[in-house]
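For this depiction, one protein chain was excluded, whereas all remaining protein chains were kept in their positions.
Chains here go by letter, A and B, matching the order in which they are written, and residues are numbered from 1 within each.
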């Protein structure tokens, strides 16, 4: 056993249930004017959960586009500035000729790389009818190639 | 509420159901001859879904090996070239002495790092009996240490 580990008995509203399953689906739409932006979508996912009536289960939240991310981190503007700067260092937008993908006529080669660092999706536990989050967890939509309508999928399964 | 957000009512074949659950499992096997390659496995996961009979739920697709990835992005060869080049910059294969892991007799230290950037797994919504994808989403197996048989796990749960 790991020396740092303390296994608590079932905490909160969790525990073991035994019922029929239900599923829920919704699309969230975005139209970011600039090229890149981080948008807090936690209130929207909360609303979806209330609408679903699911009490125990899993929520999948994923970008439906391949130049965008859904990720969980802090709702702090300084950090978002740090992410923007860091991702631009790891995968610079310019020169656009840097990416073979841009020979297709696109200029978003960098966005496909940035999205892999930040991830496509998050899976969040649903416990007692709430998103089962730690103290600072918030869900963000990360746009890396804006200027057009794009979607996030919310799919929930549970009981 | 976020200014970019438009919450649509349940779109497509989703919605709320209330039935018993079923699960499905299959392994996909690969034997990449070279060291690195990206393989489109979307048709294979589609086939699994048809076989499962699941209409609403979640599909987990994960590499069962720790020097390989499963990820979702574009089926475009220029982009795959860009990923290959970028990952080799972030975590170069050589000199193999660069990685302490290679003191075990392996030469795949870099592959364990590349796999973390691209990810181990994807979770995809199943809606109306189909993989619930945006317009360009395709599932890829990313091999970073080929030359032997390796596996991807497809696990689906739903109803």
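Everything that follows uses one rule, which is that a residue touches a chain if its C-beta (ideal position, glycine included) is under 8 Å from a C-beta of that chain, and two chains touch if they have at least 3 such contacts.
Everything numeric here is computed off the predicted structure, so don't read it as measured data.
Shown as candidates are A:57, A:109 or A:146; the residue that touches the absent chain is A:57.
Within the full complex, the residue among B:72, B:91 or B:125 touching the omitted chain is B:91. In the full complex, subunit A makes contact with the omitted chain through residues 1-2, 4-12, 14-21, 56-58, 71-74, 76, 78-79, 81-83, 86, 90, 117-119, 122-125, 127, 132-137, 157-159.
In the full complex, subunit B contacts the hidden chain through residues 20-32, 39-41, 43-44, 47-48, 52-53, 58, 60, 62-66, 90-91, 99-104, 109, 112-113, 115-117, 119-121, 123, 151, 153, 155, 157.
Assume only the chains that are shown with their structure count from here on.
Centroids of subunit A and subunit B (each the mean of its C-alpha atoms) stand 17 Å apart.
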